[in-house]
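Missing here is one protein chain; the remaining ones are kept as they sit in the complex.
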Amino acid sequence: MRKWGMVIDLDRCTGCQACVVACKAENNVVFSDPTQEETHRAISWMSVLTVLEGEYPDVKESYIPRPCMHCENPPCVKVCPVGATYKNPEGIVAQVYTRCIGCRYCTNNCPYTLKYFNYYRPRWSNEMKNLLNPDVSKRQVGVVEKCSFCHHRLQKAKEDARFEKRELREEDYVPACVQTCPTGALIFGDLQNPKSEVHRLSKISRAFRLLEELGTEPQVFYLTEGEWHG
Amino acid sequence: MAIKRRDFLKIGGGLSLSLPLYTCISDKSYNSTSKSNWLAGVEQWVPSVCQACPGGCGIMVRVIDDRAVKIEGNPLHPLNKGKVCPKGQAGLQLLYSPERVRGPLKKVGDRNEERWETISWDEALNTVSTKLQQLRESGKSHTVAFAGKNQQNTTDELVSRFFEVYGSPNFFKFDEWAALKNAYFVSQGIYDLMAVDLKNSRLILSFGANFLSNWPNVMENQRIYGEKRAEGDLKIIQIEPRFSIEASRADKWIPINRGSEGLLALGIASVLIKERLFNQAFVERFTSQFNEFRSFILQNISLDQVSEMTGVPLSSIIEIAKEFHTRHPAVAVSDFNLSYSANSLFNILAVHSLNALAGNIDSPGGFLRQRQAPVTELPPVTLDSVAKKALSEEEHWGTTESDLPLRSKNTKDMIDSMVNKSPYGINCLFLSSPGYQFVSYIQKKKAEILGSIPFIVSFSPFMDETSSLADLILPDTTFYEKWQDHHSSPLSKIPIVGISKPVIQPLYQSRPLESTLLTLARTMGEDFAQNFPWSDYKELLLYRMKGLFRAKKGSIFSSSYEEAQLRILEERGWWTPQHNSEDAFIKDLLEKGGWQDPSYHFNERSFVYQNNSQRFVFVSSFEIEDVGSNESQENEDYPLRLFLFDLPFTSSDSSSKNMPWYQENLGFRFGILWKIWVEVNPETAGALGIRDKDIVWVESPQGRIKAVARIFPGIGPEIVGMPLNKTEHPLASKGETDINDPLHLLEETYDERTGIPDRMSTRVKIYKARGR
Partner (left out) sequence: MKKLRKPKKLGLVLVGLTLVVSVFLLVILIDSWGGITQPLPFNHKIHTDNGLACEDCHPNFMEYASSGRPELEICASCHEEALTESEEEKRLMEYIQDGNEIDWVRLYRIPEDVYFSHRRHVAVGNVECAVCHGDIVESTRPPSKVRKISMEKCMDCHEDQEANNDCIACHR
């Protein structure tokens, strides 16, 4: 069985936000408004965290893109009372909106705060409804949502492969953020496959994971910045 | 009959369940009369060209039936190779913006109010045509003006052709890169931009250049950045007052006093010259007036003084100079950011002189000049006597004596001369998405403009500031809905021509500007119309593209492998045709999305140096006041200097406010979604009693605006930074953003030599606002 995972090379990231917008466009995530900003209720499955250190003029800044970590040992799954969030056999932490009862246990239990609750009905103007992706649901108010590694693309890639009577190739399935990343900072693939780039990179000495000490075993690996960054 | 509590609950439960069930069933997605319920569901990926910025990246649009739902990069496009920036990703929000103008509109009643009446295209075109003919017949064709954005496409040619044939010299485009072109004109005799070969360069010495966020070829630069960072073969030194995105990605950030970049460059030059760390062979063969330059530097430049005036430590200056020499090939780059000061030309020329000292012009890893793509030229125009006479009229926005080609073209001059009716009044003004600066300035002068120009026509696809001025709106489509081409920015070394057909049919009653002009041309009489023999814009575009087939070089977009093959062949003088006929060529061209020529030919001296001497000219006739940074006078009332910066992918842009997905991320470094912020050094904030996230007023002698204060160690204690082009509401309709436009804080000062607005000398004070 495959195990999908991501490697994020912080050396390459320029914080350009292409991944963030690509994610919203692919997954029908509605844009925020000033009220949501005030109440911290804006939704963004992928977000770039900035870490600024030092004093003028010796400052440095790092950009850390954060999708769902798709933990091997996901704290959100443990507390879901209805099985709306679960770990699928290919390593994706899935969210099934129709099962979700909106209790928000999972959002509270995610140490990375990468699960988002729909406090509002998404407000798409009639014009903008045209750009909604039919492969992904429009969310209702009252459900939790999160990065899905664009799993609908996986289903389509599998369908394409079977239609063409061939095996699924690793490169057939790429989430929207990875596809658009201009610098190649986001790398995606099968962590189980010893020949894959993500497998190799996840083992190098620069690789680390966020809040590793919690034992959540994220399937998103980061590569630290090199010496150039002081 | 006994009812148990449990039964009661069941009934109640059933009831409460049936309610949501009912609402669920009556949900619109089940609405049996809805047409969208059952469509063919035919899905395709249509190649196109993104024109959300001047970059022209190749994109593929996912179209399901008649809806465009997602944009990805065209993997074959040599500029972006399958990648798309955040603005491009949000592009469909332009297409489906609620602010789209649905069809031709006529303003009724008071011109200052916005009451509109829907009219037919026939009526609209008739009105314009009649107006144009009347003015022409009375010998006033030169009093018609057109203001648009600088685009690298055939639309530009069509518009200028229209106004030439009509007989108006007043075709205005704001070009934010003009200062650089002027500098290359002075030093190399070319009025063009030079490409930077970042891929082969080992040191990027950037004087405030936003090469990762605001250049038209940023996608190319981002890719090269990623590759070179991974290889470890990259060094960036970013010199600018504020810790920008580029500074955060640089190996070293060196803050500098704004406006003194040129002086620092001369300081570096003085080290190179004194220590003989320059490329003597190049200087001898390819430059002139080096001796004058050297004596100017030796006599006038003292490193201590440079250090003091620039704020850059002496040791850093020497270090930079040595590194610039040792990490050969190194490039010293600047961009339009240096143009926004009163000594812009000096700054840019001084920086570019470092490239000549290092011998990095027309050499790998240095500055290169892109060859023009061999598209077919439009046939020459035949002008009638009216047009000939009118074209000899003085161009409207001043012809101040200047040694520079583009002295006259700036927003302020243009609007002021129209408002002052000098040298003559403008009777009819056409507006087609002129840039952000323009929009900002016309907002300020709205009343005067309406008072002095009797008839204004807007082509804007959106209800925005330009359309609010108009008496008539002839809504253009967005670029997704029309035939279009795009020529790569000269900042890339290879010529690329992107071309595409409409991704979807025009929405509502909008109509491509190009068709509108061609239709108008046909109403203007036979002599006029014969200059526009094409039945539609598609025919005109394909006519131009045939030149690519006949040129016998380059190729339609292909895989990197084929591209490498072709480059090797071409650089050795070979070329193999891939298509039997023009038709086959055009078909393939449209399928792949464009054409490119990957080869680059070095040592074509007359192409890189077009001045008389065919050499790089060192300029040393600087006025000493140019050299000093143009810091405005200390002022107790306004103790801080205002630093305005462009947010990524927004420079000169006026459409991004219709892209909320994109707008909400612009403040990501400051945790801000929908506010305008002001960056304050911790020390300064402490002294002023301002805490992080306080709401403050930023006030200049010109006015004040409200912003969120963010404490930021990436800016000096005497400066405050503010972003341009940030909106405070998603889908901000016109008017909502103009109140808080930091451009309105600027004093109206301009570089006298180039006419470019000075963004650097305004002083401000900040203080806490009461309440929130």
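Read from first to last, the chains carry the letters A and B; within each, the first residue is number 1.
The rule is simple: a residue touches a chain if its C-beta (ideal position, glycine included) is under 8 Å from a C-beta of that chain, and two chains touch if they have at least 3 such contacts.
All values reported here derive from a predicted model rather than from experimental measurement.
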Inset, instruction - Give the residue, chosen from A:49, A:64 or A:136, that touches the chain omitted from the document. - result: A:136
Inset, instruction - Return the single residue from A:49, A:64 or A:96 that touches the missing chain. - result: A:96
Legend entry - Where the missing chain touches chain B, by residue: 1-3, 8, 11-12, 14-15, 18-19, 21-22, 25-27, 29-30, 32-33, 35, 37-43
Legend entry - For chain A, the residues touching the chain missing from this view: 86, 88-89, 92, 94, 96-99, 134-138, 148, 151-152, 155, 159, 162-163
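The working rule: only the chains that are shown with their structure count from here on.
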Legend entry - Geometric centre distance via CA averages, chain B-chain A, whole Å: 31
Inset, instruction - Mind listing the chain B positions that touch chain A in their complex? - result: 41, 64, 67-73, 80, 82-90, 92-93, 95-98, 100, 212-213, 218-219, 222-223, 225-227, 229-230, 232, 234-235, 243, 245, 248-249, 251, 253-255, 648, 660-662, 664-666, 668-669, 672-675, 681-683, 712-717, 728-731
Legend entry - Residue ranges of chain A in contact with chain B within the complex: 9, 11-12, 14-18, 20-22, 24-26, 31-34, 36-37, 42, 47-48, 50, 52, 54-57, 59-61, 63, 125-128, 130-134, 176, 179-185, 226, 228-229
